[in-house]
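The structure under discussion is supplied below as structure tokens; questions concerning it will follow.
All protein chains but one are shown at their positions in the complex.
We call the chains A and B, going by the order they appear; numbering starts again at 1 in every chain.
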Amino acid sequence: MDKNELINDATKGMTPIVKTVVRFAMGIIVIFGAYIVLYGHLTPGGGFAGGVILACGYIILTLAFGKTLALGKMSNTGASILDNSGALLFITIGLLGYVGGVFFLNFLPKGVRFDLVSAGTIPLANIAIGLKVTASVFAVFVALSIFGRVMYQERIGDDQTEE
Amino acid sequence: MEIFLLLLLAFMIIGSLVAIETRNLLSSVISVGVVGFSLSIAFLMLGAPDIAITQVVVEILILVILIRATITTDNTAIEGGRDTFPFVSSLIFFGLFLIFAWFAIQELPRFGEPSMRISRRYLETGAARTGATNIVTSVLLDFRGYDTIGEATVLFTSIVGAFVILRRRGRKQKSEEDREKFGIIEEEEIKKTFEGF
Partner (left out) sequence: MILYFLALVLLVMGLYCLIAKKNIVKKIIGITITEYSINLFLVLLGYRRGGVAPILLKGMDNGELVDKSVDPLPQALVLTSIVIGLGVLALMVSMCLRIYEKYNTFDMSEINKLRG
């Protein structure tokens, strides 16, 4: 299978110990990041910290398995779409406040305190910001690392194309 | 409690002194990392767990990005002496600034007794009006949501700017290569060849 070949390729990425540990740790990191984003209105955290944690999860995937597998999970266009949709969702939540009469009014019902689904538009805004920050940080990391690769190839006079 | 904060701040000042003066770029980046992590501990001591979480993860990303900039060169040592004029003038001016700052600080409210004139309203009505129990999130996303839109815009703009700067083939380069391929001659070149007539 193509995915198994990508995972078990010994020339790309790091040693098998790192690959095994990252395979276990990646699920925990994604769940933890999603928990901090979703419970942002009840416990410390919020959209920004959770988004950066999710982006760090993708970064550790890129470092351990090589660029091809990680870009297969979320490609450049995919990251760009997520980023823009997060920003547009946030602005839409603000504009929908005009339903109540004011820009950025919290117009949904407030619900019971200490519940997960409560506090109106605040969890939705947290999710939008989490999406935006995740996609942005991961895309910037990929752009910075690809730039170095091009410079290195030009320096050693190699003209292989990128895979 | 205050003694612990004092020790932490002294540690941060020593760490940033090492980061500024050392000659090896890699060790100076690591010192900045140490300063950032001890800043996160200071935030936790000051009753701000939200900011402590954010500072730890953002500090890790700052380290990753700075190390990416450092290993561009093959050797990470810095050479060269120092210019005297910026060094001496900055020491004089910053010394003056600190002297005036010491007198200006005496006018601030004392450490440990904040005058919470606006925050009193947020604390009293925050949980009832927004339904969120984390008052910092309710301030950030409900009472002051417009500032968060501004922050999302700044983050978006800086990331797009980083993309544009790191593009592999700029648009000007691409059009010049196309022009050579298809043999399109520009108007000024034609005028220059027929100038003598």
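As a working rule, a contact is a pair of C-beta atoms (placed from the backbone, for glycine too) under 8 Å apart; a residue touches a chain by one contact, two chains touch by 3 or more.
Note that the structure is a prediction, hence the values are computed from the model and not measured.
For subunit B, the residues in touch with the chain missing from this view are 2, 5-6, 9-10, 12-13, 16-17, 19-20, 25, 28-29, 32, 35-36, 39, 42-43, 46-51, 54-55, 58, 61-62, 65-66, 68-70, 72-73, 78, 80, 82-83, 86-87, 90-91, 94, 97-98, 101-102, 105-106, 108-114, 116, 118-120, 122-124, 127-128, 133-136, 139-140, 144, 147-148, 151, 154-155, 157-159, 161-162, 165-166. Residues 43-44, 46, 48, 52, 113-114, 133, 136-137, 140, 143-144, 147-148, 151 of subunit A touch the missing chain (whole complex, contact as defined above).
One rule holds in what follows: only the chains that are shown with their structure count from here on.
Centroids of subunit A and subunit B (each the mean of its C-alpha atoms) stand 21 Å apart. Those residues of subunit A that touch subunit B in the complex are listed here as 36, 40-46, 48-49, 52-53, 55-56, 59, 83, 87, 90-91, 94, 103-104, 106, 110-111, 113-114, 118-122, 125-126, 129, 132-133, 136-137, 139-141, 143-148, 150-151.
The touching residues of subunit B, counted against subunit A in their complex, run 49-50, 52-54, 57-58, 60-61, 64-65, 68, 72, 127, 130-134, 136-138, 140-142, 145-146, 148-149, 152, 155-156, 159, 162-163, 166, 168.
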